[in-house]
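Below is a slice of the complex: some chains, not all, each in place.
Naming follows writing order (A, B, C and D), and every chain is counted from residue 1.
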Amino acid sequence: MSANKTALVVSAHAADFVWRCGGAIAHHAALGYDVTVVCLSFGERGESAKLWKQEGMTLDKVRAARWSEAENAAKALGVHELISMDLGDYPLRLSDEDKFRLVDIIRAVQPAFILSHSKYDPYNTDHMYSTEVVLETRMIAQAWGHKPGEKVLGSPQVYLFEPHQTEQMGWKPDVFLDITDVWDKKRAAIECMEGQEHLWEYYTRVAQNRANHFQRNSGGQSGGRPAKYAEGFQSVFPRTVDEL
Amino acid sequence: MSANKTALVVSAHAADFVWRCGGAIAHHAALGYDVTVVCLSFGERGESAKLWKQEGMTLDKVRAARWSEAENAAKALGVHELISMDLGDYPLRLSDEDKFRLVDIIRAVQPAFILSHSKYDPYNTDHMYSTEVVLETRMIAQAWGHKPGEKVLGSPQVYLFEPHQTEQMGWKPDVFLDITDVWDKKRAAIECMEGQEHLWEYYTRVAQNRANHFQRNSGGQSGGRPAKYAEGFQSVFPRTVDEL
Amino acid sequence: MSANKTALVVSAHAADFVWRCGGAIAHHAALGYDVTVVCLSFGERGESAKLWKQEGMTLDKVRAARWSEAENAAKALGVHELISMDLGDYPLRLSDEDKFRLVDIIRAVQPAFILSHSKYDPYNTDHMYSTEVVLETRMIAQAWGHKPGEKVLGSPQVYLFEPHQTEQMGWKPDVFLDITDVWDKKRAAIECMEGQEHLWEYYTRVAQNRANHFQRNSGGQSGGRPAKYAEGFQSVFPRTVDEL
Amino acid sequence: MSANKTALVVSAHAADFVWRCGGAIAHHAALGYDVTVVCLSFGERGESAKLWKQEGMTLDKVRAARWSEAENAAKALGVHELISMDLGDYPLRLSDEDKFRLVDIIRAVQPAFILSHSKYDPYNTDHMYSTEVVLETRMIAQAWGHKPGEKVLGSPQVYLFEPHQTEQMGWKPDVFLDITDVWDKKRAAIECMEGQEHLWEYYTRVAQNRANHFQRNSGGQSGGRPAKYAEGFQSVFPRTVDEL
């Protein structure tokens, strides 16, 4: 277990962590967190259309290409450890053994918070399935009778990062994070996603518009902070505080 | 305007602020906040049954008794200023002039956050009406064209404090505040409410059970803080942060 | 106050009580309840299209025609008292004085339960407004300080009767009442609504299909009661029981 | 009444119609619709911060400036008629007389559809109030007994246009309109809003990202139309069709 503070990202497909919380990763890495990213799959079947349209493409080539992109992006963001569980996509499936492997990772990381997908996604059932798995494995990691003697998990917050077409997913952000200071890193990571160039500008615009929301909610026209780039997250659990 | 940090409580009836956020008031007062409490009414018609059952009771006597209780409770909690708007209850009504008076108070206080009632309450329409008024007056206080030249309001969070029968109100707390350190003050304030003695133990139990929720959400059986008393709140707006 | 058990119906327009809860009225009248029906308006402007299409029609003629229908229907159903508040429709408006008159009626009736409209209705804002008024006046009727000395109201259930296009209103019935025994009375009352003949068969079909739901929920293919006509209602408040 | 097809926009403040449905206005104008825009207020108190920060500003100057902007924008979009109801903002209020004026407009226009604000907006209660008024006045316009002899309104769809911070408003678009062909007009109208320059790029990005959603929902990576700019809307009522 790390001496630093830690965080864990659970990404259904290899690229999800970049678009959806790359800023949070880079920002917390800069704050001294060790951020571990788990990719449940490469997104090799369902999220690699551009590669599949090339002549002579094979599943192995797609997998290698997507993983290379993910590694480059992780490096750009300052990810502490990038873990591939290689479980396949469209559909993604975890057996109980797979889930116990994820529990091992959760316990090893002991994250201060976990980042994953929205609760609902009719376009992409892998996404909502990942969040179900996160809640289930978080519970198992808390069980004193699971691998007795290991350090059990506390109660880390689970933040749901921004899905595509937020309103269709019923996703509602309750916290905005200023990522202006690490935007160059997120943009660099985004540009590692060579197969999805059509999304580079899309997610740059998302970050710019979320910065407007950051400003509005931090004071608006009377004192709000003029962030240039931000990310939004939805909390699953209540917070505990000493000051409102 | 205060040099200290400030907070504002908008209470439909004179006793509401005690049961629902007395701990938050005392705790923030102890932190150095100037906490202003606005009572929109005395609760003289609808929340003073015990008094009305006495022989020879009059509206003036009820009002005086309820206000005396509120003043004593405010003193026990360390309220900076207790303001009576005396608008009547069951039903509570605010004209635009009344709302502008409330806007004046909001601007004078410039609160870091506002506390008020749940959004929905089929048992007590005064409660949900108060929250509608809070949102409307918060908006007016932000308008640069309302009494131009005055300092406009920023974007303070609005926290909805705990209603009676939470589930019937659709109220869901997303933040728990540890009030163990000021519990004796909240209990003292509660005991000022002589007409509602049947609620003293009820709200003591609420605070104890919310402390269990505080512990669960701050780490559970593996590191949660063993608070003895807590209060829960529901946020209306998203937060803006520099660390998740 | 009646020596019998009592119930109260609050109907936005003169005909609403017939289509939406005529069976409940007749059934409870047969059980010995005194059922009071309050019509807040005649539906003279918005729910009398057939009359207005006639030559030489005037507001007074429409009002008289609608009230005559309502009286005939009330008689057919065994209504104990039919009260016209004559507040106008499209839009319906109640001043505080109007609401206090309704409070007087509620307190005089001391109903075991109240029937009114769905909480939401984007087609007909008079309907949802009526339910808001019912909740507000129920609260005032419970206030010991409103006309002190009068008998205050207890906690009668509020049942929301079936709106037109139920799904658009977000209305969900949680109780079905068998009205087979009084169907002939409801049908007779329905046929008093001469201006809305297109709805006679519509609401007969509704009652037949609700009977199917009654059977399904009382035992289905294995013991459900084969009701022929039923009505559905949505409860606002929780019940208190001695047996589940 | 127009011989052309018609549409009606109800805008709480003078600028709302530009950001939120300027594309729909210009696009339908190009299709031959006569589009009428009603501004309930100028947004003079609450949405003119930049003007109020200038020396010597008065309410009259702000009103004139905002209206001039609105007129220029309307011209750029091809609005058929721009109507100022001048009801004041922050808060916006309509008396029954004001509502009847709006009913007169609705009946005169006989719109095929109506565009207005989201149902919920805790930041800006004028917005949700406007939608309540639209539903209420639509109902009155349908009443055969309101100004008998006038042509009553049919059942036009009400589309809720895109609010700021969509997720906080619970707004969910169910229809996307391609506005690529009229984007230059919408951008020109946007640039008429001199007091809100910080929003020009913001709403350009919104239109670009909505175009991505248009493409995804019209066929995605396999045949979706590559729109460049789009707007989203939420329908209040069900549609009636002859082909799914």
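Going forward, a contact is a pair of C-beta atoms (placed from the backbone, for glycine too) under 8 Å apart; a residue touches a chain by one contact, two chains touch by 3 or more.
In this text the structure is predicted, and so the values were computed from the model without any measurement.
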- Please state: how many copies of the shared sequence does the complete assembly contain, given 4 in place? 6
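In this section, only the chains that are shown with their structure count from here on.
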- Quick one: superpose chain C on chain D by CA and send over the rotation angle as a multiple of 5°. 120
- Item | Interchain centroid distance [CA atoms averaged], chain A/chain C, Å | 52
- With chain centres defined as C-alpha means, what is the inter-centre distance between chain B and chain D in Å? 37
- Message: Multi-chain contacts only, two chains or more: what residues does chain B have there?
- Response: 142, 144, 237-238
- Got a list of which chains touch which? A-B, A-D, B-C, B-D, C-D
- Query: Which part of chain D faces chain A closely enough to touch in the complex?
  - Reply: 49, 123, 164-168, 170-173, 198, 201-202, 205-206, 208-209, 212-213, 216, 221, 232
- Item | Residue ranges of chain B in contact with chain A within the complex | 7, 24, 28, 31, 113, 142, 144, 151-155, 157, 159, 173-178, 213-214, 216-225, 232-233, 235, 237-244
- Message: If we count contacts the way the header does, which residues on chain B are in touch with chain C in the complex?
- Response: 44-46, 48-49, 52-53, 57, 59, 62, 89-91, 93, 122-126, 168
